[in-house]
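Notes for the one structure printed next.
Only one protein chain is missing; all other protein chains are in place.
This part shows chain A:
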Amino acid sequence: MSGALSLSARRTPPGVFVALVLTLAIGWLIVTVDGGRLFSLPTTVSLLHVAAGLGLVAVGQTLVIVGGSLDLSVAYVVSLSTLVAAETMAGDDGALLPAIGLTLAVSATIGFVNGLLVTHARINPFIATVGVGLLLKGYLDNGYDGPAGKTAPALVQGLGYQRIGPVPMSFLLLLAVAAAAWFVLARTRFGHHLIAVGGDPEVARLSGVRGSRVLVTAHVLCALCAGLAGVYLASRLGAGAPRVGTEGLYDLESIAAVVLGGTALAGGRGGVVGTVGGVLLLASIDAIFNQLEVDVFFKQVIRGVIIIAAVAVYARRAMRKAS
């Protein structure tokens, strides 16, 4: 791995893909010995569905983390988005596009507020976005006891269940969003400035970058991605679900995926390619454990260990580079 670094270190996708291949190979072996099949059609489809939901959130999360910020409100944004989408559609295909538009507008507004709190009110992103998240939680807990609204059948059909071979539409949506995010980071001024702000806000400022504007935009994009994940989950569930975001641990898992993908939590280094790898890795572990019918709680423990180990490996590498 490290040999390849010498040529174009920056563009080499991080070791997460090696880890992914190894995990799938070892997982396949164990599952086969256990008498199951890891790469059957249903398992593969379900793996890609899990990856699609988490991936949409994680791609957005990558943008804010690269900029040196963080968004812990995404899980609540996901929940709220399923409700806004399903309730506005109310089972009517005609309301499909307005409903999606409204959902994204609501998400973007939340992201905008997050961004303003972080930049203009200078509140630590951790606190600011947890605060906004709790605010949304209050609204959701107060207004909803269970599922509400009804997703438009066309959306359930198209985004929720349609697939090309084993690949669901939703996973293609993730790939499209990830590609767009990659393009933004690599080929737009905004992307360059975002990475610079995450790397060193003072250097960026002295170079004439308007840091606040850049970070607010990143927060809006992050919330938009969470909103899109909400729309997708509404298509899967057929209704709005007020707890789907928190129960799916979309906040912590999205950050875990970003970090597994090699993006520095402090900002300034990383990208969406690695994040997609991290998402696939987490989804694969999930699929393998499901096949093995491992206890849910034990599964969490193993995931925790993997994330800590991965970050430790990155930290060691960073130290070696520094010395």
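Here is the rule we use: a residue touches a chain if its C-beta (ideal position, glycine included) is under 8 Å from a C-beta of that chain, and two chains touch if they have at least 3 such contacts; residues count from 1.
Criterion: contacts and distances are computed from a predicted model.
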UniProt name of the unshown chain, from "Sugar ABC transporter ATP-binding protein", "Chemotaxis protein CheA", "ATP synthase epsilon chain" or "Cytochrome c7-like domain-containing protein"? "Sugar ABC transporter ATP-binding protein"
Of A:Val18, A:Leu41 or A:Val203, the residue that touches the missing chain is A:Val203
Mind pulling the chain A residues that touch the left-out chain? 8-10, 186-189, 191-193, 195-196, 199-200, 202-204, 206-209, 264, 268-269, 321
